[in-house]
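Report on one structure; see the data block that follows.
Note that this complex is displayed minus one protein chain, with the remaining chains in position.
Chains here go by letter, A, B and C, matching the order in which they are written, and residues are numbered from 1 within each.
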Amino acid sequence: MDKAKSFVQKNLGTIIGAVVLTLVFFIVPNKGVVNAYIMKVINLGLIYFVAVAGLCVILGMGGQPTFSTAGMMGLGAYSVALLTTLKGWAPIPALLVSVLWVTLFSVVMGLALFRLKGSYFSFASIGFTSLIFTVLTNWLSLTGGPDGIKNIPRLGIGNLVCQNYYDYFRVLFFIALACYLIVQRIRKSYLGRALGCVRDNEIAAQCMGINAYRTKVISFVIAGAFAAFAGGLYALHERYISPAPFQYDQSAIYLIMIMLGGVNSTGGALIGSLFMTWLPERIRFLAAYSRLIYGIGVIILMNVMPMGIMGLVDNFRYKMRKKMKKNQSAETPVKEAE
Amino acid sequence: MKKAISIILVCFMIFGLAACGNGGNEPAEQGTIKIAVIDAFTGDKAVNGQYSKEGIELALAEINEKGVLGRQVELIYEDGQGKETETTNAYQKVISEHELDAVILDKYSSDVLAVEQFVKENGLPTFCQGSSIKIEASDTSNLYSTRRSDAGAGGSVVAFIKEQGLKKVAILHSPDALGQSMGQVVVDGLTKAGIEVVSDQQFANEDQNFTNYIAKVLASGCDCFVAIAQTTHSAQIMIAAQEAGLSQGENAITCIGNSAFVQQSSIQNALEASNNWYACTAFSPTISMEPTASWIKKYNDTYGRLPDMTSACMYDSLKMLANAMETAGTTDPAKVNEALHAMTDYRGVVASYGYQGTPMLSKAEYVCHIEDQKSIVLQIVYAE
Amino acid sequence: MAEVLLEVRNVNKAFGGVVTAKEVNMKVEKGEIHGLIGPNGAGKTTLLNLISGIYDVDGGQIFFKGEDVTKLPPYTRSRMGIGRTFQSPRFSPRSSIRDNLLVGTDLDNKMGYLSSFFGKKGADFDKEFEELIKIAGFTFDWDERINSLPYGQQKLLEIIRAMLSHPTVMLVDEPCAGLNMEEQNRVKDLLNKGLEQGMGIVLIEHSMEMVMSVCHNISVLNFGEIIAEGTPAEIQSNQQVIEAYLGKDEDTLAGGAHVGN
Partner (left out) sequence: MLYLQMAITGISMGMLYALMAMGLTLIVKAVGVLNFAHGQLFMLGAYLTWMLTYSLNLPLWGVIVCGIIVFAICGAAYMFSVYWPLRNSSWKVTVTISTLGASIALKEFVQIVWGTIPLTMKPIVNGVFHFGTVYLNYQYIFIILIGGGLMALVYILFEKTFLGKVMQATAQDRYCAELIGIPTIVSIMATYMISMVLSGTGGWLAGPLFLVSSSLGSLAQKAFAGMVLGGFGDVKGAIVGCLLIGMIESFGLIITDAYKDAIVFAVLIIVLVVRPTGIFGEKISEKA
């Protein structure tokens, strides 16, 4: 009996998590609980989370602030839209092919951009996104220019197609969960640790066998792949795209999402993307003042919790554990942490 | 333990989101007639939201004096910021939170095209002010626009140039949907008419300084300059043209603009630089023909400034909707759509409207000429 | 004469006008602690940086296990087996202590990012880590943030991390700076443990007592030049070394005692 008890005791957290997640999966996506509008906002939040998960790797772990997310999303969205509308491909193969070619493209861009350091890199990534936006707006024959592309098919395999936002939620739920687990896996693997070293002091990292340049390029490629995947999902979800959402100021929103959520934790990125998609909708009733409050809100939140919501939670937990330590008398030399 | 807490927190977040915000839906047929208005009330294009709100409020006041079918009309404003994602979000919110009878959208074609899929699904009569050719080609039967398509507007520009007997034309157009589609129509029309297009330039959204573009137009040795832009840039183009001696002075040439050039906001900013410009427009604040002139006076008295085309279009949209509901005798969407399809000659403030098989209802346009900051109507161009 | 692990052959380095290394020659053999001493600014740390590849040499070569590594980047040299610590400990404050140490073992396991992502576990480092911690003689709590550990413990942890990656040559930069006597003895034990594992160690240190008692032979650097080389005894009586340290006249090093403490 105690073996099962120790099993439960050991990963109590994962069990609670699994139970709560299954509850969410079955309760949330039906008409009674949530109307179509809120469902759409949550879906958008999950799609943005996929892109922000990429930022978790490059900014959260690697410490490189990049504005290229919107550009990569634009490439992903337009290649899916063109493959499905012009070439008549099914959504899934189109999604896979566009993620593939954008990943290869970001290898090339990563190699070029990471010759630069710090603010130079950030600014070059702004240039990158603006370049892509200008091409998308002006290449009339291919992208249809500012009028965009209509009638992108719904996400689905064969006849199993997502009819409404509730079906989309069920698919996006698993996609978001998969991205969450992948990013957590990276964080625990050698790549995560290497990125941590590169973020905090590149010289020390070089002396510990970490090729800083190559590691940063890998993180850029991962971020590119996530962003392209999110772009494809955005196209299949909105079913109409134009160049406007893939501009520089949308990239800024993604940075705000991860910084507010908590730059050191993937859960924080999820909270950040849901919160920042939900906030403008929630303060919609303020009409003319909504974006003013939105901007001031970002400043206040950055001042109150520079490390984001999860930063606050971690500090709180860290202090709480310290207190627990104090009143515990004996201390084993090295206690194996979870 | 660390992982558990973050997952739980995440789920509460989703729950928190879901629980709030599914408002109740009142039953249809009694109560007020609910019409949603989605436009850019914040962000870079907020100037349009302001003009359209003022225009539609005027119409609301007039309609609610005697009501429609004995019921009052209620407008529900939602902010789309002139961007597609926000506009689709606003549309979804208003559709799922209210029992609507009709929807009125803004003048940005990409916004209208973004929500077109939902408009087709719910069948509500939907007005917009977009003029893109893609809207004209749309097969959504319950979508209407108070504008002529860019093809129409472009056509009247070409007709005017042919009539003036000009030979070499230089074109400068904006990078957005209006600029690109209307620009293309004008270029095709001119080449078909055998008139030489000496230069076709497109400026960038962030551009503030147009001196170089105008310099290239001067260097192209053209005898006619066509400019297509939104109101945000039209004033600056007129100022640059005046400085270069293109529109005024001894070797000035004919300068023709699209509707934005003759709107109140551009003339007000360009001041004397707007003189001597021609424009093909659906609306101009100094038209002397009834019923437009008295409406303009009423707008000026209420708001202390002259109306923009957006305000006039929004006014017409609401009035036409109310008229259609009156003729149909019900607010049932299918019947209202039928009434709108049957409409042949409705005299609005902007133009006379009639259903011609495409969403584009407007049947006429004016060619105006600006003299000491007033636009005088030269001729009316009817849709062929 | 044991196998020569590291050989520096007439290496030159100058930053603009400042010459930090002039015709430097040095050899480190297996199982030997090679001291590197000299007044402040003599170019000791720069020499370490040249060996580990952070700076490129202006002239001369560096051989590691007979192979010319002069042109190789720092991460390849460290993968081949040149471990390193820094004057002030370099950890990533936001990662946990466990991650900071694991990076050392990853280097040893020669793991690729992809293989580590798909769950290939490197050799279990806990057993070996506990052994080294016993030598270092202090305990700490895994959930602690690495920057909150006392300075001395951080220095010892950095040496442990370098040792975890089983380098063939370990470059140790002033391990005892700021440590109390008891911690200095811990450093000696750690270095001896390293020798048992067959490492060659280059030790930069200012406390003479430590250097004289631990090093097998010493090179003295002054303004980038090796002015003396030999066993600790020879170095103590070498006239040039005294001048370099104490200037020209009176106090002699012969007594040897009063200089040490």
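One rule holds in what follows: contacts are C-beta pairs under 8 Å (C-beta built on N, C-alpha and C of every residue); 3 or more make two chains touch, one makes a residue touch a chain.
Being a predicted model, the structure only gives us computed values, none of them experimental.
For a quick check of understanding: of B:61, B:193 or B:271, which residue touches the chain that isn't displayed?
B:271
With the full complex in mind, choose from B:202, B:327 or B:358 the residue touching the hidden chain.
Considering the complete complex, B:202 is the one touching the chain left out.
Which of B:212, B:294 or B:379 touches the chain that is not shown?
Answer from the full complex: B:212 touches the omitted chain.
In the complete complex, the non-displayed chain touches which residues of chain A?
Those residues of chain A that touch the unshown chain are 59, 65, 112-113, 115-117, 119-120, 122-124, 126-128, 130-131, 134-135, 138, 202-203, 248, 252, 255-256, 259, 263, 288-289, 291-292, 294-299, 302-303, 306-307.
In the complete complex, the non-displayed chain touches which residues of chain B?
That gives, for chain B, the contact residues 42, 44, 46-47, 49-50, 175, 201-206, 208-209, 211-213, 215-216, 218-219, 232, 235-236, 243-245, 265, 268-269, 271.
Note that only the chains that are shown with their structure count from here on.
Counting only C-beta pairs in contact, which pair of chains has the most of them?
A-B
With centres defined as the mean C-alpha position, give me the chain A-chain C separation in Å.
42
Can you list the chain A residues in contact with two or more other chains?
In chain A, no residue touches two or more other chains.
If a residue has to touch 2 or more other chains to count, which residues of chain C qualify?
As it turns out, chain C has no residue touching two or more other chains.
List the residues on chain C that touch chain A in their complex, please.
It is residues 52-54, 73-75, 78-79, 84, 86, 90-96, 98-99, 102-104, 106-107, 111-113, 116-117, 126, 129-130, 133, 139-143, 145, 165 of chain C that touch chain A.
Quick check: in the complex, which residue numbers of chain B touch chain A?
Within the complex, chain B contacts chain A at residues 1-11, 13-15, 17-22, 41-43, 46, 77-79, 81, 83-86, 88-90, 92-93, 95-97, 109-110, 113-114, 116-117, 132, 134, 175-177, 180-181, 202, 204.
How about chain A: which of its residues touch chain C in the complex?
It is residues 185-186, 189-194, 196-197, 199-201, 203-204, 206-212, 215, 218, 264, 318, 321, 325, 331, 333-337 of chain A that touch chain C.
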